[in-house]
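Here the complex is missing one protein chain, while the rest keep their positions.
Labels run A, B, C and D following the written order; every chain starts at residue 1.
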């Protein structure tokens, strides 16, 4: 089962706004990276002292501050003070148990998302929380562990042949969310292939393994659907917002994103319907196989048990059994038995049991 | 399984607006055809140099520009510049992974649709993307491969006895969408016939083949439903629009189209309900058949096993077994066995097992 | 399967507004009848020349023009010109493939409905299209074949003791639709009785026939539900309209009609739920019967096979088998076998298998 | 099956507003009772001549006019004239086939409800129609038969220690509806107990009786749900109305009633979900039992059939069978058979079949 619910007990009883990291600790070190770019410059740097970031944030250029490894509550608190983040925002970043959502504050937009990881090996799907704070000229991302998903964005911006460098922080935020949505398509593509494989075999192979695969895919789809719904809400809320941080020029991209989330939901629902149909058919196939087995058993029993009775009769030790004395008694019995077999076979052939 | 999702991986990581063709390459050559008509003239021409089209577009007559084979990104780009199409529109035309949609731009309306192809041979249904750009006096269609579906429209316009020649580009767009919707009816008609065939046999023929056909029809319906929903949205959006390109005179036709899409959805849902019922009944039929088989087995076993025991008893080699010496021992035993058979048959008859 | 979709192929490729009759030809002759009445007169006449109707239509009295047999496209066209009907209306009348709907024109209201026919013999339900054109002082009905359903209305008006003669064309239209809705109740009543019959037997009679009846009722309900939904839309649209043709005084009757359609939908849905429950229980009943059969088989096998082994043992031809020489060997074995049977019976009794 | 639909055929073909009693005749005599009360007086009387009621209605006190037995259309008509009721209202009172509804007229509010009767004996649920006409200072109830459900209300008013006597006709109407709603809770309580009983036994007792009880409860719930939905609509319509007959002071009570109907719907839906789960589990339990039976059969067969073969071999009459001559041949064979039994038992133990 995909984990629908993370360890929650640690939080219970704490006052709201308490900064405690909830969730697995995915990496040992917390790392801060800064990507800073404007129309004509691009800079990327690992930061050790948080104060070094202040200058970037104060400049007019677009700054992307990445924190990888959020278990260091102290560091999250410092970033919070640096950018004037609300205490409840910091709490949400640390409690990796959030439902994806977007919240509009005066100075920034706070977005919580799930990054979906698909594990090809055991066909399981996991997620980690990605928190985004989008300000006028900066984006701060809080990531649970190091992953290469955003590398293409960095490269695209660095070597931007198009005007991407010029589009500001809200476009950067869009690009990050776009990667997450694209990842859904990739996950669905791989699932889709796996389901097609099952589809080609499950009529004939009614083994428990087929059922197991079907179940895994069903569980995966339930998980994916549960995770995409709030994401869709996030995107459509961003689309309808009237915050000054999301500029008009970014709306067409968000509209595109919205279309994609709708498409993902529809694909998931279609696959769910298909899996339900497959399961129903699979159950029929199992029953059909049983029928086949039972037919074999019944045919064998029906043919041989009466014959055995005949041999039993002539195996009795009665003194006066005239047939036993007949010269062709034995052959007659064999002939009768042969014709019984033949008759039965014809009968079963007609009943289409053979 | 109908393909719900096309190869997506190629796109991931590209900036929005990148012109890369995504999808299968269905034909080798890209072909441009121009159909130009007004109240009193009709012209049809294959175009080699795109510049030749400019004169048609500038004239007041209605121009239908058809591009067949969209893998030639260069050509699509040229058409884009010729008609001032937005970069994101061109991207959507090339990424044949779009959900059907309609977008209103100042100078034109952009519509993405699915052409449903039904393959009678393997009872499978596929689709290709059809993109339409509808301008004041022109329609551009981007088609993935050559198909004859729009031939009747060309003929109708050419030999128009009615005022179709006079109705402009929005009517032409309607006529194209109408063909797509009509095609759904044809597909549903053929499915409907196939389902009726299954319906007449599946009570008696509980073979795996019945289940397989049921599954195929279910998968088909899931696919059709998934594809008609966004089409309906497209039609009803066109109906409610306030773009100047869709003229009032075309609205009654669009209303008709809307009625048809609603009807198609209702037919599909009814067929889905019916298929679900059929599958349930099919499962009962399989179980019923099993009961029949088991009854045969049980009747045979119940009759012959006790008889075999009797023969076994008188086949024992005890020295002192008085019955063996009796003159009519053998006949008595045969008579007893006969009456057991008779009694059992009466019993099973009464229990309605025979 | 009830036919959800009629022969559609004939239409494909035709321009909108083409007058081609689509559907089965139900009768050979097209017949026109005129019923004309006002507060103090009533007249009924078969018309041969359509021109004879003009005088009726021009009078102030309420005129009901009935066309039975709509395959005569020429006749439909003439009626259309007589009353100034739109070309698309005439097309809808002839294409008997319409979803029930209501359309408001300036001079008249156009209503398409389904007349449900229930065939008691093969428990199937069919429909034919009924098109109504309701004008200020006339109602035109286009009926596919002769049926007696509207006779009571004619009689009621003719011998009207109440003010029905006085209520005008919209009331007449209401009365016609009311007959259709009442017919649903009659159909549901007959189904309801049939289902009750099945209900009383299907626990015990797990034959395939039960499943077949259940399936038939399910298919019937799917069909009825599909047909009543658009009818309800028609009625509630009529209720909310602001056309001058539907007078205020008719609204209470339409409200009543609306209540009835809602009630029909609720009854159908309840029956569907009930049928689903019955099918589930039926499947359990089949499985339960199987258990009963298997118990018999197992009991018989378990009792007789060990006994047969014993007789087998003493049927062996070993030279040195001391028991065979014992005087009471045979009786001892019989006694042992008897006590095995007794023990087994007690055991199965306790396990509640008998 | 609970009756979802009453005999309808009698009505078909009648003009609207015809006063014909539809439904079973539940009692022979129609009885009129008058309860009249105000702050400081209470009077209860059986009325024979309807005219006697007029004085009560004209007084300022609250008058409750009860008609028990509505088959006397003449009487209903007289009451109608006495209180100026609309012809369609009288029709609805007599056609006991109404969906619960509320209609606001100028002088009165007309409410149709269902009184749910639960029959403990055959665990079935029936309903009868209760029509209420609520005027400024009177309530008229039309009841199909005598039932004691409203006795507590009469007593409460008579011995009112609270201000109930003072609250007028709309409060009285509320109190009557409240009794109906309370009755639902009682019905649900009894069902709930029955379901709990089934729940405790159906894992072990997979007999057909369990399935039958489950089915009955399912059918009951479908019926209850179907009947409570329109009741809820009635209550919430009363709550939102702006009729002068429902006074502000009664709204808190209606709000309470509304809460209760919502609660009833939620309880019914939860029970339905539960019953569906129980049915699914029941089906598994039946299959599981089958597995158990089959295991017994297979174990017995697998152990004894090979042994029987061995005895068969040494029962053959070949001349040269060396083993037969061995001194310990018999014992050896017995030993071998014993060890086969032992080995098999161990094997099945390991496979957890025993």
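Simple rule for what comes next: contacts are C-beta pairs under 8 Å (C-beta built on N, C-alpha and C of every residue); 3 or more make two chains touch, one makes a residue touch a chain.
Just so it is clear, the structure is predicted and the values come from calculations on it, not from any experiment.
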item: Among A:31, A:136, A:194 or A:218, the residue in touch with the chain that has been omitted; value: A:218
item: Residue in contact with the excluded chain [from D:89, D:267 or D:337]; value: D:267
item: Of A:39, A:99 or A:247, the one touching the omitted chain in the full complex; value: A:99
item: Footprint left on chain A by the chain that the document does not show; value: 1, 3-5, 7-9, 11-13, 15-17, 88, 98-99, 101, 206-208, 211-212, 214-215, 218-219, 222-223, 226, 229-230, 279, 282-283, 286-287, 289-290, 293-294, 296-297, 300-301, 304-305, 307-308, 310-312, 314-317, 321, 323-330, 333-334
item: Positions on chain D contacted by the hidden chain, ascending; value: 152, 156, 160, 162, 164, 178, 182-183, 185-186, 188-189, 192, 195-196, 199, 203, 252-253, 256, 259, 262-263, 266-267, 269-271, 273-274, 277-278, 280-281, 283-285, 287-288, 290-291, 294-295, 297-298, 301-302, 305-306, 308-309, 312-313, 315-321, 353
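The rule we apply is simple: only the chains that are shown with their structure count from here on.
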item: Geometric centre distance via CA averages, chain D-chain C, whole Å; value: 26
item: Interface hub residues of chain D, defined as touching at least two other chains; value: 315
item: Chain contact graph, described as a line, ring, star, complete graph or other shape; value: line
